[in-house]
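What follows is a single structure, and I will ask about it in a moment.
With one protein chain withheld, the remaining protein chains of the complex are depicted in position.
Read from first to last, the chains carry the letters A and B; within each, the first residue is number 1.
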Amino acid sequence: MVLHHTIPHVLVFNLVSDLPAYRPDLAAYLLPQLVRDVPPESLFLCVVDPGVGGERSAVAALIDDRWYVGPDNGLLSIALRRAGQVECWRVDWRPSKLSSSFHGRDLFAPVAAHIALEGRVIGTPMTPGELVGADWSDDCHKVVYGDLYGNLCIGTRAEAVDRRSTIKAGNQTLGFSRTFCEVPVGTAFWYENAFGLIELAVNQGRADCALGLEVGDSITLIN
Amino acid sequence: MVLHHTIPHVLVFNLVSDLPAYRPDLAAYLLPQLVRDVPPESLFLCVVDPGVGGERSAVAALIDDRWYVGPDNGLLSIALRRAGQVECWRVDWRPSKLSSSFHGRDLFAPVAAHIALEGRVIGTPMTPGELVGADWSDDCHKVVYGDLYGNLCIGTRAEAVDRRSTIKAGNQTLGFSRTFCEVPVGTAFWYENAFGLIELAVNQGRADCALGLEVGDSITLIN
Partner (left out) sequence: MVLHHTIPHVLVFNLVSDLPAYRPDLAAYLLPQLVRDVPPESLFLCVVDPGVGGERSAVAALIDDRWYVGPDNGLLSIALRRAGQVECWRVDWRPSKLSSSFHGRDLFAPVAAHIALEGRVIGTPMTPGELVGADWSDDCHKVVYGDLYGNLCIGTRAEAVDRRSTIKAGNQTLGFSRTFCEVPVGTAFWYENAFGLIELAVNQGRADCALGLEVGDSITLIN
């Protein structure tokens, strides 16, 4: 038994609160940012799955010293794209009892548990280019997440965006502010959120209501 | 100290997300299904309690090698009914400080903790037939739970139900489908959910809205 190969950290992302339901095409841009500061030798079990109970493959990936387990529907594609070192496997194992609607519990979780215990996956090696989402864009100028307070997270990394840029969102044009308390109460602005993405917000208000936007809607970046 | 008698797993069911509030008569049919795959030597602390602060008894039960602690209001009755081996106790112990509204914290949790530590309960043996709910029906053709997505779980075990059966629910008659992605988007159907119960659902839609049903409403099974 090679203990140093086992995984000390296992994180389960809660679909409801952390990633947008039904939308791996949006969740893909949130995932690498959410896990950015998590230590190496962690494992992420990620399930966002519009085709509940469908036939998409299970994949496992070792991305820069951290494991990911999830469906092959694009969810892992941007994390793979931005990585240095990547290994991927298609997992063909199926449990003896597979429910028709809860593959997170019945399929993905046992695969994750096996990796956490053994430090390796039983699967068929594949190249990242074979996975769904390999041809998706580097950033996504859409609302990928709306939080409890109505803040709207955009799938665009903020670092490379000039602070003098404005964002056309709904019927408004938003300027940059470093943080909430630097604009008047009720004013909409954009800022770099704690995960490194552009976020639209209103100081002590709801950006979703003020701008009339929801998850999946597009915004325009004006340089 | 007999360590092998202690309980390795303690699960607290979260009333808000896992069981229907105020309704032990419905929750009773969900509980045995929710815990179906949990390992032996576990303990379940379950509180659904419409008579907040009232005088119903506390009970502890050892059901097929797993412990349950909760109020004597029917919540445990179906789990007891479907079991092989059962032992029950009425717990008369009361804490020195008992709030008038949070018996889950003040009464049931210490009882559960005591069992987890000692592997036994201090109480008065009773027969399952003495508990509230001993005369309830084997299945319950009602909505016992509505999830975040509007799916409606019925208190009826799916295994024994012919897949050619239809279900009259609200103003619609629903056919069986194995899973979501096998019906067109927007279509209502019934299926066997991941806990073995009948569930009404709409592919990428809300069954609660489409059918106009909520927790406690009845459905009709047409064989």
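By definition in this document, contacts are C-beta pairs under 8 Å (C-beta built on N, C-alpha and C of every residue); 3 or more make two chains touch, one makes a residue touch a chain.
Source: prediction; values computed, not measured.
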Contacting the left-out chain in the complete assembly, out of B:E41, B:D106 or B:E182: B:D106
On chain A, residues whose C-beta touches the chain left out of the figure: 148-149, 178-182, 191-194, 199, 204
Chain not shown, touching residues in chain B: 16, 21-22, 50-54, 99-102, 105-106
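In this section, only the chains that are shown with their structure count from here on.
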Chain centre separation (chain A, chain B; CA means) in Å: 33
